[in-house]
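Just one protein chain is left out here, and the rest sit where they should.
This part shows chain A:
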Amino acid sequence: MASEKAEMDSLKKECDGLRTQIEAARKAVNDGSMSSAAGSATDVGRVQLKLRKSLKGHLAKIYSMHWATDSRSMVSASQDGKLLVWDTFSGNKMVAVPLKSAWVMSVAFAPSGNLVASGGLDNMCTVYNIKSASPKTLRELDAHTGYLACCRFLSDTEILTASGDTTCCLWDLETGKQKIIFTNHIGDCMSLALSQDERTFVSGACDSLAKLWDLREGTCKQTFSGHTSDINAINFFPSGNAFITGSDDCSCKMYDLRSDQEVIGYQDTSLNAGVTSLALSNSGRLIFAGYDDFNCHIWDSMKGEKVGVLSGHDNRVSCTGVPGDGMGVCTGSWDSFLKLWN
């Protein structure tokens, strides 16, 4: 017993020492802020986007939406127990997928456009083929011991999930089995984003940390701190060298992978609402962040200033997405509507 206690004490001491070492190493490279570097960048001015379409169809709160790679189709999920696939050019509903469990929290479109996936409080991720005559359940991925907070397809044969059980998981859709389980978070995993080369992904969790993972090795490569509450949203900056997070602490942050730290924060004393979702414009210059205050606020990612707002929802903005061609922003809300802006 005494030797165990001695080992625990020495392990704890080593952890504390390593943490101090990491903080010192980060400080040593922190030789200037992004906002001062961005002083020379051109101003974006006031960003005023117009509401182009309001998509009506869901009968309850919308929790999630995801654009298809064709930048035209889009899938949304609502706790009315349905997934709706929209043609955003016409505003028409193309497919309706009835869900076994209405408590959906996340939805994703496969890059091929053939499959969609969703899940939530049922702790499962269900994959549907939407190209068959009527939507067909392809797989029910059932191994998480907590809610499904986020899912993203790598292809028609692999999907990544983030769960309230504090793990992320890579699944093989041909067998329906888990390939790799990513463990290191100590709080519910809320959101994930895949790198463009699909070799890594980042996750945000209720432990207020963001982590970078090696997708094939299953290891956590880097951990980013700074937020003081749950991270609800995470997305890569288009260069792939940074990512942005949105949190219940009412702020967004940009973390750079190569300097291993936060490089700029996005917060405003007048903004006292949690960030639920975020998306970036194609150059990475604009951040569209959905908040609990019913708005989607627009930030200049380089200068750290608020440059616009998308107002029109009558309840919390729960999801935000920019299509691959960057031609607009879609916001989804607890008011049951999706809105398209550009």
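FYI, contacts are C-beta pairs under 8 Å (C-beta built on N, C-alpha and C of every residue); 3 or more make two chains touch, one makes a residue touch a chain; residues count from 1.
The rule is simple: contacts and distances are computed from a predicted model.
J.: Name the absent chain by its UniProt protein name; which of "Actin related protein 6", "Guanine nucleotide-binding protein subunit gamma", "DNA replication complex GINS protein PSF1" or "Akt interacting protein" is it?
T.: Spelling it out: the chain absent from the display is recorded in UniProt as "Guanine nucleotide-binding protein subunit gamma".
J.: Could you tell which one of A:N235, A:S281, A:S318 or A:T331 touches the chain left off the display?
T.: Final answer for the missing-chain contact: A:S281.
J.: What residue numbers in chain A mark contact with the hidden partner chain?
T.: 4, 7-8, 11-12, 14-15, 18-19, 21-22, 25-26, 28-34, 37-38, 41, 44, 47, 49, 52-53, 72, 88-89, 184, 219-223, 237-239, 241-242, 254, 256, 258-261, 263, 281-286, 301-302, 322, 325-329, 340, 342
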